[in-house]
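A protein chain is absent from this complex, but the other protein chains hold their places.
The first chain written gets the first letter, and so on, giving A, B and C; residue counts start at 1 in each chain.
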């Protein structure tokens, strides 16, 4: 049985529970549902907004590729992966990953895997718009994120 | 800064997003929100319902103890842990764990930890009510759940 | 002291809780389980497999060699299956 995969790249915000319901609605065979929401932090008040640039087309393709990879590694019933682009205010959601499985270990592992890949392989770039008349900075990729994705490459 | 901890043991169902919102509402410093929902599976149609028995008082205390332990292990902003008791139908939620943190690794680790402990340390017992005129069986504890919790004991 | 029984332990004994008055020589949880096992067929059935039995003293998980001391409440139950 193959997992249902829902991937979207969008400017609009999303509602995590509505998206998760798409996987569980009417189902009686799903035992574990993991939802990860990545939110925009204000960095102690320093950040006014985050501008997210993406590679249209490739972003969807890359997320879909990674979702299929997750579905081939673990017995999943469904995956939702949504990533926003455009200007995002502190407190707003940026990314959503939902995994549904029979058991919790698989759902947790797949959600972690998906986030590790989205951080480093999906073509999105974040620019920090600082408060006041501060400058704009492109966010640098983090060594810890690169290390996190490396551990999945067997 | 100490994590906000919300623990409830209840008969009623719950809404994961409402509970998660209690941790994130009005916050601009939370970067990662992990939600785990454990649902009642129908075991391929064999299960009519799950009867969950608990030790009133100790159940809340034990979950609170484990939540505090999680908050001391990882830098968390908040934890929600809700466990239901009583008769639960297939498709319904049984347990909810929400963890909020600055970064995703801590939120994922804490949610996994909490579920591993809830499975094996919180005083709840599941009884399967089978379809038709089938018998009732107490669910046996699983070796894999015991192994999962052991890995956290350092 | 108050004794509480859960899940199949409750079902086999036939009650959820009761007041018990074990003799002076019952010092540990293991002692108490041995004593309860001798209180009738229902107790014998409930404590047939003592090795896998779990216990809590005043709502705290304890091992079988734990001293009962002045605990006011003891609970017996099978391995937990929550979550």
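Definition applied: a contact is a pair of C-beta atoms (placed from the backbone, for glycine too) under 8 Å apart; a residue touches a chain by one contact, two chains touch by 3 or more.
All of these numbers come straight from a predicted model, not from anything done at the bench.
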Displayed chains that the missing one touches are A
Residues of chain A touching the missing chain are 38, 52-55, 57-58, 61-62, 83, 94-95, 115, 118-127, 138-141, 145-146
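In the analysis below, only the chains that are shown with their structure count from here on.
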Using mean CA coordinates as chain centres, what's the chain B-chain C distance in Å? 26
Return the distance between the CA-based centres of chain A and chain B, expressed in whole Å. 23
Distance between the centres, which are taken as Cα means, of chain C and chain A, whole angstrom: 48
Among chain A residues, those touching two or more other chains are 104
Do you know which chain C residues sit against two or more other chains? 83
